[in-house]
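Note sheet for the following structure.
With one protein chain held back, the other chains of the complex are shown just where they sit.
Letters A, B and C mark the chains in the order given here, with residues in each chain numbered from 1 onward.
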């Protein structure tokens, strides 16, 4: 299914006068509305191919219908999102789930939807049907060199697919770790992993980046071999200038100050980018901004400050991706909500009165510093985000269009009600 | 496969002289060795039918081989455990996974292995292939009365199977809850759940108990409708004298003082019993005693104190069960380790100098109170536990026998290497 | 120091035209602006007498200056807050820190500032210089009946002072608990505490309420004898209809779903009210809304829903109080920020489209339910809150007036720069 321009435009027409009033009001309240809108238009959030279907837990999965059955249909789904919000112009593939049969065909299809290929993702946390050696006890950390080699080779193969599609980065998330005390030697596990990562790093094209993601726990419940930002930074520092640390918001211990981690990684020039989601307990993989929207804003506040301090380009110099699981919502609706939450937080961090904040900080005026942050956060920037969408050709209200045009119903008609997309 | 008495006895002979020495030493150190051994022999831990196969996470599952393919084979597995340790003389079934075709046959089979049927477990957290209505948005809490009725009827059916087998209790674990703020009305969800539980309660035979288990989170990641002991106690108090609160060690928020909860539930006469396991992060479902053995001891300390204060029978008046998931270990070996850890903690709590502890508490002598607890915990009671096993006809070293007799290899031969047991 | 009406009015004049524009815009966006404003005007947040000075941690305290040296000066401080925001019209006293020499004088003074006396607070977590028996090992839980009696008598004395001043409730926060395993018998500690609370309850005037506050940990680091809402509810249920459970936002284990607790306590008719603050790690006692503003909104969402369902009066039927510690901010500025955050969250919960939410819940439309909550939260209601302040005679921008009028400088001049208020 493809959403026609007219359908979106018709919907926009209905909401336009109200929107104009709101947009005018907010533009009057802040100084840099036009600048913010331009940055919002440039800002694209990659959608992972595995988040287009219903997610599950170890206790079960309750699938919806019309889920994409192939890479082509995944691209079609993201095309729908991008048509609606103008901010989902990239796709992140997962190998082996998304091996393209013909890369040129896939590239053309993506281009038709205005999508580029973001980071490629390898998978050494599951055993595939035809796989020689098992990852039950880890992959890059494994005590058996042959298993490590298999994991390295797989990553090199992923790079190959990525090159064909025009991707420029590889995300390595390892579930390697241990479930019981004594199961592994932490030092040897680290050194094995480092050795394996080095072999992959050596195969990296010169214009590629390697992202090393960390996670505190799950699916291993005692230790993880890339367990926190400190460990990831150790690896990426030893690997070299093409290696960076990837932050997933749900991969921390309770109460971690993620925004500080972001600021320090930026300071070190080692921040890769983000896997956005939200959570209350662990790696709950909920809709971005659905639980702790203020934390999301604080993270963007550090991103804008830190990237500006290094003259980085907001849109291009870090990798922005959603990594969520949709257990009880329609995956596409969930992704629309997630992108919206990201754009709102980004917009709020862009309207923050940064010079005044520096002044307050220099005076240890904690009260004023808080006022400045809260002023930006309490400002209703939805009309600015909508204006950016409008100018980018998207919908003023993507969710309404999605429902009014019966997108899901159409997908079910096309694909059936019993489809199950690959993914978690 | 059935382990012959001789195999166990042969193994015991080899270890006997060493064991005797150890047993003598420890018997000399404590006053009540014989009494402790008797209590240990009486103490039986139920094995859940779903913990006999390899467990998994949402990220994958790495099955071993020789897993039971039927209820009969599950009984056989628990029979093996019970033959080895003499402390696993009960089985806890899960419906619909374990619906018996012929209850009498199953009862006889269990009796041959010396097993009785512990609490029956219902399942309204998954959709079964032939199920009319979905539990995607809850079961007993559901906004739709028809879904609630389906869940109630299922529980009543579970009671029916339990009656046929001689079980005397029903465990209700509900995953009901919500994944996002606003998804449900907490009060209405509670009242719907209470109404549903009441209908099940009304169907309870007069000599049955109903266990209402609580859990803080997972698979719902925002709220759970029976979320903590306080909520469970609210339900069970409103339901009536046959309703009790079940504690699973992994179902709490970080740092919860579980032993205090146990003491208070005992005080209220509302403790049902336990699902034993261990965890570092969440409901990790690890081997009992593998992460926080001292906490396990402290819990048993409260159990012994509180049960004695109410003149309860340790072995019969509460329900003792393991509920763990075996992702990287052989399930049967894991269960042997879990039962051992439980028996050790129970033994340590039995040798604790309780009168001295009361005296120290009455004097606010915190140092001495700690000394008394640590003395019991630091005492090596393994020989006492082994002696109890020996007298019950079990093995001095169950794990060694399991490995030396190549139990798993035999099971694989009998059942194949690609079996997958039902369960999580 | 007293802020003159003119000073506030002058400041309001300067900001009025801007405010009018903002107020008009928001009034146009929501249906019930006038109704919301009325409710906001009625809503009063009590200020605790001990939160007017600089707080500290066990590591130290960095006092500011001009802190109140007497009960009279504390009333003066709250009078300043109330003059500025029109929403701080109540004071909560702490005995023995605030024993009035002449109750009538104090009552008159409070009345001059438009203040009433909210809940009285007892203190059995510290030893006073002239105290006979120590609370080192608890107060109402103590193994020694004489200590328990001392604690009971103190609470009865607090009621006496409260009656003289016109208060109608007693808040009992007990730090009772234990710091090490074995230190106390949980059951006996509970029963002793219940017995003590019953004696205080018996001394309660018929039109009074007793609030039993719970706390997970600190200053005891192993167990707390009123440790969570479940325990508090057990006490208050056993005590009788005048006993209620008090919620302090910082008194929970990590990740607790406080809004669900609030809903259930309201359902049971046992919610006393709140101690508002915010926190990232433990009982950090930070400015309300400074860390998790969305959680605050979700709590108010439950309050409004649950109180309306029971036809309760928002302003009068629960006790609203701030309980924070101001370590790095001016205490009065901090309190202004806290009250503002409360009013914003309350306003957002009042504009929420509740009928639509019920409909979405009944349809299990999780996406729409989230949209409705987020719409309310993302709406900029500051102009509505300001309008309520304006109509109540307060300042459009309380913080600006506080700074422009050099309130703190004046207080330092009057009271000196080395004063230290009683409190934590």
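FYI, contacts are C-beta pairs under 8 Å (C-beta built on N, C-alpha and C of every residue); 3 or more make two chains touch, one makes a residue touch a chain.
Because the structure is predicted, anything quoted here is derived from the model rather than measured.
The chain not displayed here makes contact, within the full complex, with A, B, C.
Touch with the chain omitted from the figure is made, among C:42, C:195, C:284 or C:353, by C:284.
One of A:42, A:195 or A:228 touches the chain omitted from the figure, and that residue is A:228.
In the complete assembly, the contact with the undisplayed chain comes from A:256, out of A:16, A:256 or A:312. Annotation for chain C: contacts to the undisplayed chain at residues 55-60, 62, 125-127, 134-137, 175, 179-181, 183, 216-219, 221-222, 254, 279-282, 284, 286-287, 290-291, 325, 327-329, 424. Think of the hidden chain as still there; on chain B it touches residues 25, 254-255, 257, 280-281, 287, 289-294, 328-330, 333-334, 337, 344, 364, 366-367, 370-371, 374, 377-380, 382, 399. Contacts to the hidden chain, counted on chain A, fall at residues 136-137, 143, 178-187, 190-191, 216-217, 222-223, 227-231, 233-234, 252-257, 259-260, 263-264, 266-268, 294, 298, 301-302, 305-306, 309, 357-358, 360-362, 364, 366, 369-370, 372-373.
In the analysis below, only the chains that are shown with their structure count from here on.
The rotation relating chain A to chain C, fitted on Cα atoms, comes to 180°, given as a multiple of 5.
Distance between chain centres (mean CA atoms), chain B to chain C: 43 Å.
With each centre defined as the average position of its C-alpha atoms, the distance from chain A to chain B rounds to 40 Å.
Looking at chain B, residues 136-137, 179-181, 183, 216-217, 222, 254 sit in touch with two or more other chains.
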